[in-house]
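Of the protein chains in this complex, one is absent; all others appear in place.
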Amino acid sequence: MDTQDKKPDIPEELQKVGVTDLKTIIQTRWKGVLYRFIPKVSLSISLPKEKKGAHLSRLIEAISETIEEEAAVVYNSLEELEKHILDSLVKKHSYERGEITMDTELVIQKQTPVSKRQTMETYDISVTVIKNGDAYAKKLEATAVGSTVCPHAMEHSKGKPHIQRAKATLAVETGYDTPVELESMITIIERGFSSEAYTLLKTEDEKYLVEKMHANPRFVEDACRHILAEAKQAYKKSRINVRVISFESIHPHNVLAEAQAET
Amino acid sequence: MDTQDKKPDIPEELQKVGVTDLKTIIQTRWKGVLYRFIPKVSLSISLPKEKKGAHLSRLIEAISETIEEEAAVVYNSLEELEKHILDSLVKKHSYERGEITMDTELVIQKQTPVSKRQTMETYDISVTVIKNGDAYAKKLEATAVGSTVCPHAMEHSKGKPHIQRAKATLAVETGYDTPVELESMITIIERGFSSEAYTLLKTEDEKYLVEKMHANPRFVEDACRHILAEAKQAYKKSRINVRVISFESIHPHNVLAEAQAET
Amino acid sequence: MDTQDKKPDIPEELQKVGVTDLKTIIQTRWKGVLYRFIPKVSLSISLPKEKKGAHLSRLIEAISETIEEEAAVVYNSLEELEKHILDSLVKKHSYERGEITMDTELVIQKQTPVSKRQTMETYDISVTVIKNGDAYAKKLEATAVGSTVCPHAMEHSKGKPHIQRAKATLAVETGYDTPVELESMITIIERGFSSEAYTLLKTEDEKYLVEKMHANPRFVEDACRHILAEAKQAYKKSRINVRVISFESIHPHNVLAEAQAET
Partner (left out) sequence: MDTQDKKPDIPEELQKVGVTDLKTIIQTRWKGVLYRFIPKVSLSISLPKEKKGAHLSRLIEAISETIEEEAAVVYNSLEELEKHILDSLVKKHSYERGEITMDTELVIQKQTPVSKRQTMETYDISVTVIKNGDAYAKKLEATAVGSTVCPHAMEHSKGKPHIQRAKATLAVETGYDTPVELESMITIIERGFSSEAYTLLKTEDEKYLVEKMHANPRFVEDACRHILAEAKQAYKKSRINVRVISFESIHPHNVLAEAQAET
């Protein structure tokens, strides 16, 4: 009998046993375009009170076999790939609840606002699938950067604000089959700021962005509410979380606004 | 009327608005001994749907006035100091729910196991107090480092294991008045490993620790269960969370075990 | 006249002005295999004392145009791509000294030692090219993870060691044309440990690796010397730096050994 299958000294159920901070390479084909990722993967299963340990090499195999097989089958999305890993794992290692998360980056090709140059923008994303018995759920998270322009300072200093970089994370938890697109989540986040940010900006683009900022003063509270309200419209039957952090230019600390909603 | 007190464009309630990553200096007197900390502080309040923003400088004042006043009054613990900040804040800025967290380090003087030398050990801790209307709750978290020794490898390789550093975090959420000591949480965590770790070890101490490790092989699952079982005994009317991560010496990724319980 | 081209208040030369922490997507074709990376890029130039600022959008353009053009031309290596960016930049923005670094991850397909399964291993790498007038230099850096097994503990505890994960970084600075392969650097690093680490290990592989560790006790000092000696053999006309850190299982702190050599 394997050590893992023995009875443990202390018969407690463990909600999660698995691997974390595992880096690997995967690819997906989304709307015809090939995306390659080097995500950080966490994969865990529940462990009943009568088993000493999980057979962790089977978790790794479920990941690596799904990835190898990719040459033949390319998944449409990270969540489709993750669901396949959970389904493949349950045949190797029984479990009640399994959860897989991939933290990685999505690169989107955009145009600069005025000069219409091509610019590549990179966003942190996190995609989770949970299998609980026969039910599947997912959680998608995206983070984007923009600016906040302080309306309070503008009122007190004749239109002169303090301005800073801010970062917002939108998370949507929903059923596996509910359609949620990371690209649309990023669009919603970026509309929440006083202005969005670009990697490339020519002088005319910078001028446009600066005018937009000043015309659009927002607290982090305002940014958070804009993102929340749009997300509530876009994602039904979901649990939504928005968290905005601004890296204040007048303070060494950061300011935060956070909100949740269920639709 | 202040900008913050105006009606927002979008009337959504925000669960948390506040400051985060604020570094300051505080001191407490615990059982007669003076402790000084430079914590990272997060302080947030709920914001109703009809207010555009929070007056953040009042949050900072609630923190700094409580700290200044310390010369006269020294609090017994971080949670006592935090409760005082929340009580002082509610007089400056009305709120329904307020939450303050301090992330810092606790230094404990210990003796090495055999040579009985003095050694200073440093632990990451996090202390949160939540005020919800008139009710107070708290959450204490402590993290300690030790080793796990693989019982599976020992069975297959004639007593030769792989060994690695592991890190465990124990969190206890409970009523504000339930007594929970960070020192006892750290003791419980350290007993969960194959062996605890020390900053200073003379040759005879190292020999003792290595013998202890090899006599005490444990998976992260075992460590997690030991800590959970002891914490369940020690902390009543609490929500307990244990998370153990081992930095595997045979893998580039980490292994994790996590469990929750309510007592 | 552009603001950047005006005279600064204080006529000091700046050794580096540029962009950092810029994330983008690139691809290279190395020995026929396509590699895709999402590196963190730093690109800087020297700024003479009579210019107020650098035209930073030209630095971004030099990066993005080189990447776009990739559809047609695919570079053999990160350093070839970086040299092209520096050459393209000097036509847009004169400079005396330019430097570009890409920090990213290299994924290598390997076989497990006994069961001969395929396993994907991911390594942190950093590739820098420096253009100084007409001269080019490069610096390649790779980091890999393995184990150290303490020979001192084995002597004192009847063959029972403490074991831990260790991490080693090898850096090679040399002329642009000197051939240095990241893959061979990683091989040299991994041979320095008591044993290398794998993402996937079946029971027979784990047994093999544990036996190898115990047969091969090494201090971090030993690991550092093994890597240094092999690197000195492999890389001529180079400046070599080796840094090994072990995440001690008996201590909460880390142990380090570092060495330099010129060949």
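Quick notes on this structure:
Labels A, B and C are assigned to the chains in the order they are written; within every chain, residues are numbered from 1.
Note that contacts are C-beta pairs under 8 Å (C-beta built on N, C-alpha and C of every residue); 3 or more make two chains touch, one makes a residue touch a chain.
Because the structure is a prediction, the values reported are computed rather than measured.
Check A:E121, A:D222 or A:E258 against the missing chain and you find that the one touching it is A:E121. Interface with the hidden chain, as seen from subunit C, comprises residues 2-4, 8-10, 12-23, 42, 44, 47, 52-54, 56, 151-152, 155, 219-222, 224-226, 228-229, 245, 251-261. Summarising the interface, subunit B meets the missing chain with residues 22-25, 36, 38, 57, 60-61, 64, 67-68, 105, 107, 117-120, 122, 199-203, 206.
Residues of subunit A in touch with the missing chain: 121-122, 145, 147, 152-153, 156-157, 160-165, 195, 197-199, 201, 203, 206-207, 209-211, 213-214, 247-253.
Heads up, the rule we're going with is that only the chains that are shown with their structure count from here on.
Among the remaining chains, the Cα-based centre furthest from that of subunit B is the centre of C. Chain centres here are Cα averages; for subunit B and subunit C they lie 35 Å apart. Rounded to a whole number, the gap between the C-alpha centres of subunit A and subunit B is 26 angstrom.
Listed for subunit A are residues 22-23, each touching two or more other chains.
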